[in-house]
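Only one protein chain is missing; all other protein chains are in place.
Naming follows writing order (A and B), and every chain is counted from residue 1.
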Amino acid sequence: MEDKSRISKAIQLIAQLSIDRASQVFSKMVKCGAKISLEKVYLTDITKATEEIAIEGGEVIGAYIDLVGDAPFKFLITFETNDSLLLTDLILQRPTGSTKELDALTQSAVQEVGNILASAISNVFSSDFQIKMKPSPPQVVHDFAATLFEEYISAIAAESNEILIIESQFMVVRHNLKCAMYILPLKGSDKTLSYICNTI
Amino acid sequence: MNMTPEEREGIIGEFLAESTEHLQLINDKLLEAESLVKEGQKVPDADLDAMFRSAHTIKGTASFMGLTKVVGLTHEAETILQRIKEHKMEITLEAIEILFDGFDVLESLLNDLKDSNQELTDIEESVKRIKALLEGDAVAPVASSETKGETESTLPPVESTEKQEASQEPLPAKSVEMPEVSSAKEEETNISEAEIKNATYISKSNINEKYLQQYLVELEQNIEDFNAQLLNLEEDNSKVDLINNLFRIMHTIKGSAGIVGVLEIQSLAHSMENILGVCREKGKTYENMFTLLFMGIDVIKELYDSLKTTQTVNKDVTQLCKELEKYYKEIINENSSPDKQDVLVKNEEASAAMTEPGLSTDQDIKRISTTIDISQFSKEERKSAEDLYKEGDQFYQIFIQIEGSCPTKSMKAFLLEEHLRKLGTILKISPLFESISDEMNSEILIGIVYASKEKDDKIKSSLSVEGVNLLSFDLMADELFSSTPEKKESDTMIKENSKPVEVGAAVQQTDVGKEVAARAKTSSVEISTIRIDSQKLDKLMNLSGELVIVRAQYARLVTLFNDSLTEQKELLRILSDIRTKYETFTGEYKRIASRNGNKRKQDEKMNELMESLSSRLAYLEMTTAKSNVMGHIHTLDETTISLGKLSSDIQTGVMQTRMMPIEGVFTRFKRIVRDIAKQVEKDVSLEIEGEDTELDKKIVDSLGDPLTHMIRNAVDHGIEDPETRVKKGKVRNGTVYLKASHQGNNICIEVGDDGKGLDPVAIAQSALKKGIIAEDQIDKMTEKEKLNLVFMPGFSTAAQVTGLSGRGVGMDVVKSMITSVNGVVDIETEVDKGTRFLMKIPLTLAIIQALLVVVGAETYAIPLESVTEIIKTRDEDIYSIDGNDTVKLRDHALSLVELEKVIKIKGTDRSQQKELKVVVISDGESQIGVAVDSLIGEEEIVIKSLSNHFTEVKGVTGASILGDGTIALILDPVAIIQESR
Partner (left out) sequence: MSKRILVVDDAPIIRLMLSDILKFNNYEVVGEGCNGQEGVDKYKELKPDLVTMDIVMPEKDGIQAMTEILEFDKNAKVVMVTAIDQRESLMKAIRAGATDYIIKPFEQDRVLSAIKKAFGEA
């Protein structure tokens, strides 16, 4: 963890709780255990962001969701294209290998996972910290990881030189399915988080 | 020391008073420490600090006064305390014993100073023992044999801790079913050993100071509630609704602890909550959980104490948490199925078993049904119901169950409410959706009283919702809602009659009023309360007292005015008389004038004059008679009476704000009795009566310690051990009882037992041995007087000074505490049958009825309560017995006494008086006649206590300001009677 001193313990706590909940919900969706294989909360310079983030190159299918409310943030999950096929099978409880095409169905699997994870996280904020937030309809994208990411953080870039990133990766054990999840607090929300956490 | 004897006396007086207080504190703390050590628990640093500081203070002042023995002794004691504090030394029972002994000697020294202004008692022995202890080779097998089954004190401190804790009767270790816990206890032993060796525990908490105080106030209440309910539950395992309460309390403790940042309490509460959660879900209790839970709450109490005094946490609770967690896992895995373990979910809720519908017992239904009982409807609710009835609604009683596995139970409840609202009116619903917790996996039962015009089917289908089961749906008798509130009686009648037919089978409404009232006490009834700083109430009390004084002043004014009114009346009478005489005079004159012929001119002038004077007189008379003064005085009088009534009401009202039910003090005794009984291996139960008797908070607070002491005594000494009891032909189980009641203006509290009773002879002998009384006094004493010896300082008949009680500092402290609130205590006992202590404490601390008398040109007030009668005696009737003036009062002799001889006040020379006014006062037992110069009358007076400088004056308990501004000293009848002997 870098620059820990500047990231309040509170934000780390929130991040951890959110990620925990997300992993539970995720496992429920795919109906088998999902492990968190990586979890980081850090501040980084915008220009270096893409380098820092542990993105393995290649095509991914991702879902963006904007969470709006007291502490707005951007949420992104990505799956490698092959994995998204597997994901669809798991969700639909079909034998693995059934889904062969990257069609609307597969995309919607990713989309729905994004929706549910983002909702779960906003539920955590709401129930545990009374920070009201709601997800907006997800946007599915299919692109190279790096590009995806550039777009993702460009919203912040306009406002500051540094961004706070909450990053985690899940691993569905039995099937070696990887999912990367990023939470990006938008301007104003880290202040809200800190304020609320520090007054608790 | 270069002081005058008077100065020295004065300072000694202060020193003694202060030191007595300190000594009392030390004794109390030592007692507590002793029982803690016996239970294998750590003595809080705060307590050690307090004891050290008290000893240190005594030493300091004593050194200033050159009291070498006091200094020497306290210094040694202080050293022990210091070492223990710094963890350089173990606080063993032996050490406590030595400390007790030392402080007893100290007390004896203080008494010496009080009585004879010298340090007489020898301190050699004590100092020797203390020094020996400090050097590590402990002496005095006396100490250890006195304490029950304890350590061999010859071992160095560290080991003795281990042995001590091992040879304790740690309750978990006894239970067969839980071998893990006893091993955990060993671990705990090791840890605590380490703890003691290392520096004091450093808390991991980051406490938010802002909220701490508020939190502590709430925490105190929660701890009390938890203890009470846990005890209840232990007694009666079937009271499963208590489990809910306990869970809820612990949940609250946990939540708040989290907010304030006290991690230690949070984790403890969390672990305890888990255990209670399992119980809640399974609807049952586990035998072994009580000990653990009691341990837990005790530690929480310790943490509370630590926070209160030092704002930090001084105890490491990780070990206890581990134990609790372990236990929790055990009970939770009783019935669990294997595959649940696979899921890598951190959420504990997921691991609990899913519940099936229909698990709610009839008892649950009964519980809810009492909450929605119609007879408990408020006026508004009744009115609405009536209105709906008139509109033609049907009334239903509905019971719904929300499945345990449903994740958003409160929202489901809300959903149901919404659906019902769309079709009708909900008259009563319990519980409200807001109060339903989503967290636990236990099903929720909801009871509803509902009114609607819709068809049954429609209503039922609106309740058809996923995760929800309809348990019962019954039509209620219309008549229940058609009657007016006054007809409540007939309501109950109708209900009972129509029971089998109309009301649902699940609901049994027997003896509605009593049961519901009883339930209402235990269920969560909303009462609106405010927390008030008791100092504010004290101020209010004071002010209401002042009001009484002001009223007295007004009354006096009225009297003064009445006096002048009387004068005025007299004036009027004289005036009237003058006028009459004048009229007569003028009449006479006219007659004479007419007889003497008509000298008109002079006559005219005379007539004019006479007329004028006559009319002047008439006018004067008229105006004087018509004067409004009378009217005003009358109004003033009436107003003063109203003022009096008002001030009396205010006084009562303020008094009542400070009144709280004695229950608060009583309930903790159940715990004490339980603990002690277990320790001394006796079978004792505590019965309580009249716990809702209310009394002033100050009194309640000051009663705690005396009652504790008496109860401890009763269990420890009074009740015999089971075998002895059986041998005596008694029941094996001994009973200690506590009774409280109102009697007139007093509170009567009884502490009694059916134990071995007190033997006056034995007591007298023991007192003799202790040098409290002399041999020749014994014969003169009545049985009652012998019994009252237990209240003398330095007394104890216990063959075994068990350390629990009977230290010889107990009962006298009890008595003084009771007298300090103007109460009296009496003993009734019968050997082998039992003992009763009866305490009578006046309700109003500050305002009493008194008889005002004048003695030696000063006014005094005698509490009317103690005045039996007032007599006049003539010189001839007084004769002398034993050097005392006596007079015959009906058929017995009444000793007479002059106040000046008894208490140091100015007297009167009565040698010339032929007749003596005597006020007969009594202390409940004996009577005495006090000669007074004159009687003023009965008055309600406000007691103003005298500052500490005056406490030594025997016979005076306070002062009061009278209506005319004079100050009357209030006499103490008990002291006067005592001193006259």
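The rule is simple: a residue touches a chain if its C-beta (ideal position, glycine included) is under 8 Å from a C-beta of that chain, and two chains touch if they have at least 3 such contacts.
In this text the structure is predicted, and so the values were computed from the model without any measurement.
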item: For the chain not depicted, the shown chains it touches; value: A, B
item: Hidden partner chain, touching residue among A:60, A:91 or A:166; value: A:91
item: Omitted-chain contact residue, chosen from A:96, A:136 or A:154; value: A:136
item: Options A:13, A:32, A:102 or A:116, residue touching the unrepresented chain; value: A:116
item: Residue numbers in chain B that touch the chain omitted from display; value: 407-408, 410-411, 414-415, 418, 460-461, 464-468
item: Contact set of chain A toward the excluded chain (per top definition); value: 25, 28-29, 88, 91-92, 104-105, 107-109, 111-112, 115-116, 118-120, 122-123, 126-127, 132, 134-137
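Methods note: only the chains that are shown with their structure count from here on.
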item: Distance from chain B to chain A - Cα centre to Cα centre, in angstrom; value: 59
